[in-house]
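Questions regarding the structure given below will be posed in turn.
Missing here: one protein chain of the complex. Every other protein chain is in place.
Each chain carries a letter (A and B) given by its place in the written order, and its residues are counted from 1.
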Amino acid sequence: MAAHEISGEVHRHEAPKSFIRKYIFSLDHKVIGIQYMLLAMTSVLVGLIMSVLMRMNLSWPGTKWPILGTLFPTGAPDGVMSPEFYLSLVTMHGTMMVFFVLTTAPQGGFGNYFLPIQIGADDMAFPFLNMMSFWVTLVGFVVLILAIFVEGNQVVGGWFSGLGDWMQGGSGTVGPIGGWTAYPPLSALGKIAGPGQGAGMSLWIISIAIFCVGSLLGALNFITTLLNMRTRGMSLMRMPLTCWAWFTTAVLALLAFPVLLAGGILLFLDRTAGTSFFIPGGEVLTDTLITTHQGGSPILWQHLFWFFGHPEVYIAILPGMGATSHILSTFARKPIFGYRAMVFAMFGIGLLGFFVWGHHMFISGMSPYSAMAFSILTLSIGVPSAIKTFNWLGTLWGAKIRFTVPMLFAIGFVSLFVAGGITGLVLGQTSLDLPMHDTYFVLAHFHLVMGVAAIFGMFAAMSFWFPKMFGRMMNETIGKIHFWITFIGVYSIFVPMHIMGIIGMPRRYAQFAENGQSIYHFIDPADPLVKFVTVAAIVTAVAQVLFYFNFFWSIFKGKKAGENPWEATTLEWTTASPPPHDNFAGVVPTVYRGPYEFAVPGAPNDFIMQTETDAELASHSKGTSGNGHDGHGH
Amino acid sequence: MATMVTGTKEITKKGKRVADRGSGKSGPNGHGSRGNGGDPGGGDLAGRFEPDRYRIGMWVALAGIAMLFTALTSAYIVRAGWVNDRRPPDWRPLVIPRLLWLSTALIVLSSITFEIARKGLKRGEESVYGRWLLATVFLGLGFLASQFVVWRQLVGQGVYMSSNPHVSFFYLLTAAHGLHLLGGIFALDYLLIRTWRKRQGEFEEKKRLALAGAVSLYWHFMDGLWIYLFLLLFFWR
Partner (left out) sequence: MGRALGVLIWLLTLGSVLLFASGKWWFPATISEHGPEIDRQFMRTIIVVGISFVAAQVALGWAVWKYRATPGDTTRAVYSHGNNRLEIIWTVVTAIVFISLAVIGQRVWAQLHFVGAPPGSFQVEVVAQQFQWNFHYAGVDGQFGRTDPSLIGSSNLVGLDPSDPKSRDDAVLATLVLPVNRPVELTLRSIDVTHSFWVPPLRFKQDLVPGMAIHVHFTPTKTGQYELACAELCGQFHYRMRGYVIILPEDEHRALMALPPDQFQSRVGQLRQQIPISY
């Protein structure tokens, strides 16, 4: 570990020379951040394709899709998607998106890259642990993919079936089935409970457990770095809101992921070691009475899972909130409205987030009195969220808005967060959960906040920080077209889902018709909505090609970017694009003011960088009003 | 203009780690930046050694580990009280295996030896440090060995993880604790190696002290955790 200890030199670890140390096993938080981003971009693509397949099956069940038949002869025999295949898609889509996209890119991706720079540090507190956190996460991803293949005997699966048999035997389907929530006893009983409950489920648990470890390593780093490595003048209340978001998110992760790990261990033991944490006695499956397990509580899993699961959704959204605040202020050319309220609202959301998990379990069989308590606490969490929304609007009031691509996505975030969050008022009430639980109304709610608002936060962050990371601008025209299609697209996909839920359409149904006949008449009225949503989904999914193209093309061919192309104020814009190995080329940044000093009356420009002293300000020529400078270096 | 942004005072409190209490409130329309120049307590890039980093990192890590055992504890408590509507309760606590008293003594002793070692390091007495550190390692290994023997004894009596829920938790909790303790032993070995093969560098002494401090936090936590688990498994209810 000698390489990264402070030893009186300027940077704690020498700039690496070999390709492997530079780009593969790097200790540099910037490289690690990009690695996380690439992992997320891969995972989201796979998850997106899965969701399109799901939509196609729901709209046109029983259709033969030749390519599916070739790739997955077991899961889609003759090209017709089996219900097991559909449910595996549901499971893998949810798992990949929640864990390997929403819990990697916003925190491990952008947070890793920019937290140290925004606080003026040369790297994270523990670079070696940082590297480990990424590689552990990547191993978790590989194990998850493996889970698909040990279950069935697809084209490639045969190679892995030995592993599958050793674990528990594949059950001849594609991937584990359980949703991303994996409720026992279904997930605990093994193959006897049906397809998708064999080796794939065991590997799913292992993958998640590995992910927990990776996340915890990351959280440790974030918290220590923020507490210990802020540069001169960077007091807590001068930190950009992005840093506050990453900090709060890391605290949530630190306290929530161990609980998921505990639950996962218990579930794994139930499956493999004959324990009965979650399996009650008297279970009868396929006419067989199970005598090897008894006395366990299925609800215990739900408590453990959702104690993690609820903070997890705030882990997914808080960095996006931080980025939105930051980007809105920057392109409104105006300080963020109510900085302290924003910080305390984040704390409020984070803290309250630990006390509301039961709202996922109102009708689970838990005590109805607990349910009531959870319900009231849940609606309280709407208050800090509302404060943040008011403050975003307040930031735009009286602004001079520049409609760059990051700004478009940040504004989109506000719109979508409101749309998604506000239905929490419905779902959080016990009485209203009676009709709404496990319907598409829930899907609409969480997709709008997690699957769209959070993603918009990432698009905003990516287009904002791309110039800093790669030294080039993303193409603005493509970015704008991508925004417009996606913004219209996601509204078109998810608003109708509320209606589908009101009609009563349940979640996790592989199909609504069989042999040309609809299965439930009460769902029939939703038919035109179902088809509309699928078309919108396909169009929106295809439009994401624009983003991927823009991303990769701009790395090589984008217009060169200077230090501060956006005329922003925070520390990352005082250094080169991309930053040197130690971030600040040997200079210790000193901070003299807060992060959102825009439109200061009397200042030579409409923005003042955090590192600018009063003396420097005064010495700038008067009469230069405003908006034409390209950043002040330090 | 005189009304420049506030908060641009020179940073005079450098070197003092002041947890920022946030500056005064803003007026109705707010002006100035937030926050006076409280010292952030971060390291300069100019390579000043920060002993606090290891300590803070360790506390954070311990918070995470504590949550893991908190979750397992709550599972334990819930499972103990769970009544299946058609089956008699199956919670039958184990009798305390006698060897566990030895385990407890060994780990408590190891905390004491570690502290003796650290005091030696603070006084610069390297041989004291090395010797008592080694003693700590052996006591830790002794603890793990005694745990292993207890497991073997139970298996020999036909008491397996699947026998009943209390036994399941016994194996699980002791294994989880043991694994973390093993990690602690690796950390102790690292300290030993760093003592036997000293490095150059102006901060080496301070660094080793800080590392030893961080590892001691971890080790004492493991000690306390063991006592807690012992009480939970055998004296709760």
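Going forward, a residue touches a chain if its C-beta (ideal position, glycine included) is under 8 Å from a C-beta of that chain, and two chains touch if they have at least 3 such contacts.
Just so it is clear, the model here is predicted, and its values are computed rather than measured.
Visitor: Of the residues listed, A:333, A:447, A:468 or A:482, which one is in contact with the missing chain?
Guide: Checking the options A:333, A:447, A:468 or A:482, the one contacting the hidden chain is A:333.
Visitor: Among A:371, A:539 or A:576, choose the residue that contacts the chain missing from this document, as touch is defined above.
Guide: A:371
Visitor: Which one touches the absent chain: A:28, A:312 or A:606?
Guide: Final answer for the missing-chain contact: A:606.
Visitor: Of the residues A:270, A:283 or A:567, which one touches the chain left out of the display?
Guide: Looking across A:270, A:283 or A:567, the contact with the absent chain belongs to A:283.
Visitor: Would you mind spotting which of A:15, A:142, A:273 or A:363 touches the chain that isn't drawn?
Guide: A:363
Visitor: For chain A, which residues lie in contact with the unshown chain of the complex?
Guide: 82-84, 87, 173, 177-179, 183, 185-186, 189, 193-196, 280-285, 287, 289, 296-299, 332-341, 363-365, 368-369, 371-372, 375-376, 378-380, 382-383, 386-387, 389-391, 393-394, 396-403, 408, 411, 414-415, 418-419, 422-423, 425-426, 428-435, 437-439, 480, 484, 487-488, 491, 495-496, 498-499, 502-504, 506-512, 514, 519-522, 524-526, 529, 596, 598-601, 606, 625-627
FYI, only the chains that are shown with their structure count from here on.
Visitor: What is the distance, in whole Å, between the centres of chain A and chain B, each centre taken as the mean of its C-alpha atoms?
Guide: 30
Visitor: Which residues of chain B touch chain A once you look at their complex with the stated criterion?
Guide: Per the touch definition, chain B meets chain A at residues 1, 3-5, 7-8, 11, 14, 19-20, 22-23, 30, 32-50, 52-53, 56-57, 60-61, 63-65, 67-68, 70-72, 74-75, 78-79, 82, 84, 86-87, 89-91, 160-162, 165, 168, 172, 176, 199, 201-203, 207.
Visitor: Show me the residue ranges of chain A that touch chain B in the complex, using the header's touch definition.
Guide: On the chain A side, the touching residues are 2, 5-12, 119-122, 125-126, 216, 219-220, 223-224, 227-238, 254-259, 261-263, 265-266, 269, 273-277, 280-282, 292, 294-297, 300, 303-304, 307, 335, 339-340, 582, 584, 586-588, 590, 592-597, 600-602, 608, 613-614, 617-618.
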